[in-house]
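Sharing a structure here in structure tokens format.
All protein chains but one are shown in place.
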């Protein structure tokens, strides 16, 4: 088989790109399923459970989740074509490759896209948008497309603040949010933030292979789909609404991934969503300690308020090529780092710290990046990254109330292990 | 997990719907993969191999295959939106639920759809289309949408004849073919038949879970994509053409399914495509023997020339409800039969005989259908279906030259097995 | 890989040998585990759960189960060497290949083995043993080795009656029982029957791959292990008793199989042990209907009281070679039947009907055996086997109270399935 045919590189590839993420064993197992009739009387049990539980992930009571056999890009398209008509005006702050691509999609789908360019390293310009909305007295703007976590630069934006600015302007535009690299990792509050269309994919916080595009839609947005004139069929929500109601899908669903999703949701609930978010913050803080305190380098995000808890883009010093670091990491150390994309190509490399991770898995990425930087001639002290991250983790615990409690428990049990003959 | 939480029904569910099909062990195994960076230097090896090998499945030298994270329905949409502009006139013969759904999609996507209704149980009306094309002197018809194998009725059409009719009319319309339930099972000759857009999905002849929509496009059709004005982004072929060229995809691909596809293609080539087709014909003939000779019933397909080698729709006698047969089969015998859809709901039940199957796997479906018919009060002789199928299979071998040879070999080796103490 | 390298035989191999049995999906999944430290503080949770739940399978409150990384043969040896000393006299009724092999093992391990030969097709000669025991006033007989279900001939013996005969003789010999092909399939009552050492393996009723030898030991037998002078180390129970107490094993356990066992036990309890037994009887009765009513043949077991609910040995008519039937079934129909062993080689073929099975899985075996018999020239009516089995199953339900109830439920739900658009 082609995946073992080439020269064997021993050991596990260390996957530190910001998605796809590591698939936990329990999820991997859950996907080993025999096929079944997706129109059986038994099938709706699976569908209903998934759709109901996805609401918890989105922290929504009134929103309705949808699952497409697609990548997250498909869910982007579903969000736009089901609620907008060609020529509709949308506002898109752009500050990275993924906000760029979403804007580009909106243009290609025929909307009137107004791009707000922002320095890469910053996020959604809330005040500026507030002013634009206030100025839009005729409410010609139909939607705002905001990237919650820009995967290319490691920047998280404040969607709650964006909602407040929209409300302050009394503007009825729909709020579209790309949560592909945040949902399931960083707190995401669909109802509280008044998000209308929230997009994610299976291969990030949901810890699955790619193949599911997931979209959650507010009641307000659902009401618009009858009026939206964008042509669509595969991604048509009306078909989904109708068939999902009885537990089915309009066409054959990606069964093995659905069973994987079932297991992934179970894992997230078992850990507790608040604990999941706290863990991501705690792990990200260690990685940032490695970057700044250990290596003396900077992240692409220009201020702590933009720091992403799921991905860090590390700026290599002037005169060095980040692509070389990435290449050495991959070829010599079997480590997959994220590349700098577009405007920051060659200037940054990225470490994804999202999904099913813990301290020592991240240590591999930090050490490998460090070794590759040294190989590239970048002057960092050997061991400094892991040292700084380790010191952070040793002296902190994940912050959520329950998580702290759990962490305490993990340490507090007596050293009773391994009896004499063990 | 939800797939084991309910009351346990022991043993394997017998999957006899016409897709999804049974996933072979080797394919199931191949999907147990760790995630990896889909932008690594190693990744193109996988992509190039798959795209190159798919051409063999389509029997095309000049066509270009594409793989989408979607169901087959997505590939239908990709075929249409990349080559047609809103208002374009297309001709769609309709003779079952799937030809109906494709016509419906074409309408919803804004094309000028001319439906040719044909009795359910017949297939593409080649002569009638020939006449329409001849009459279309201005070549206003841009495409013909033909369902190679109508899954709802078990009818296979003659696409070669359709091409000859188009050529005889000297008509330049594009030939769109739905091969979802034929490709990889029934001989499909993209180049020889001059098919321009050939659609399939992963969950039928390719023996995978659903989740991949596969489309093969002729050079002629590829030339049109620059002019087609249908709005599209997720399914845009231009993005695919550009990124596939270097072995990548425009967005995160469905990795585990791609590795499964690798293994599935290997299996098909290992058996030999001609042998695969011969096996499907041989197995289907046995099922038809059960239906007609064993049970004295009829299939929905109105003449032998329409008989499908991948699915048979069995007409229950007047006064009986096929839905009851299906329901009893599922609940009491753990057998998933295909339901009658739309016009034939309640009138037929379907046995899928496609994918990774052999005689004795089909015996389960035949016997289970027979037992469920008896439970429903239908007068068939117990054992008659299996008896007739078995007699067919005992006295025939799969027809392809090499397959016959292989079958001979399978029997000819001496009875040297199982020594004394075994 | 070698398991796919040879000429591909399409479809699933129908596994109808009396072990190994079909591994359910949930068990297959459960074995896809990363390795872990078997001396961790977490590990005992697994061990304790398994050992505790195995008691339920043995229906014992006081017996203690042990799990060895071995085949069932290893558990045979463990039973003998931990309780007997070289020269100890044991009584072994012999009526098939497996009772023969256990006797042979006992001889090779240095015990004084008194073999009671019984016609193959009959089982434990309870009365004869009762007489021998009564005559053994000095209690020189230390053990009786009884095969509960002789896999070679499809004969089940009455262990309860054997215990009553032992008690009637007031004899203190240990009662050793081979339950390899009965435990988890046929009711086995360790405590009620006063079994002292009950042996099984993972690959039969426990629905796992081979690799675990399982032994349950009564308190009476446990008391003897300090006195037993047979040399042993790997299979020494004292090491197991000591390490199991805290949840560990004396050496590295077969981890993936242990996780599989966890899942297998969960499935058995989910179905309900009584339902499992009732299902085996119901399925076996259908197979016997095929053999006797359908084909007009006989099973090896000489009277209904010996009929095994886990395996049937079918006697082919005079002048035919059962090996040819088996060989054709395997090569031409991809069906693995059990061979006749030793005395019955060539005279019988065997259908295993144990483990994770249902009606339609067995139909494959019955039909395949029938087709292979026809190919061999044996005069059976095509379809007669499946017809007779089907009629039995259609008109009966598994007998246990709860099972009947469940079966009723399976049928009683309204025919509400498959809505319009399905």
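By written order: A, B and C. Residues from 1 in each chain.
Convention: contacts are C-beta pairs under 8 Å (C-beta built on N, C-alpha and C of every residue); 3 or more make two chains touch, one makes a residue touch a chain.
Worth saying up front: this structure is predicted, and the values here are computed from it rather than measured.
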item: Neighbouring shown chains of the undisplayed chain, as defined at the top; value: A, B, C
item: Of C:33, C:116, C:161 or C:273, the residue in touch with the unshown chain; value: C:33
item: Residue among B:9, B:33 or B:115 that touches the chain left out of view; value: B:33
item: Identified contact with the non-displayed chain, of A:92, A:287 or A:363; value: A:363
item: For chain C, the residues touching the chain missing from this view; value: 1-3, 6, 12-13, 15, 17, 19-23, 28, 30-42, 45-46, 49, 68-74, 76-77, 86, 105, 108-110, 201, 203, 209-211, 230-236, 250-257, 259, 262-263, 266, 327, 330-331, 336, 338-339
item: Those residues of chain B which, in the complete complex, touch the missing chain; value: 25, 28-30, 32-34, 39-41, 242-243, 246, 248, 250, 413, 416-419, 421-422
item: Hidden partner chain, residues of chain A it touches; value: 3-4, 7-12, 14, 22, 24, 26, 32, 266-267, 270-271, 276, 279, 294, 321, 323-324, 326-328, 330-335, 339, 341-342, 345, 356-361, 363-365, 367-368, 370-371, 374-375, 381-388, 390-391, 393-394, 406-407, 409-411, 413, 415, 417-418, 420-422
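Operating definition for what follows: only the chains that are shown with their structure count from here on.
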item: Innermost chain, where centres are averages of C-alpha coordinates; value: B
item: Mean-CA-position distance for chain C and chain A (Å); value: 51
item: Chain centre separation (chain A, chain B; CA means) in Å; value: 35
item: Where chain C touches two or more other chains, by residue; value: 32, 413, 417-418, 422
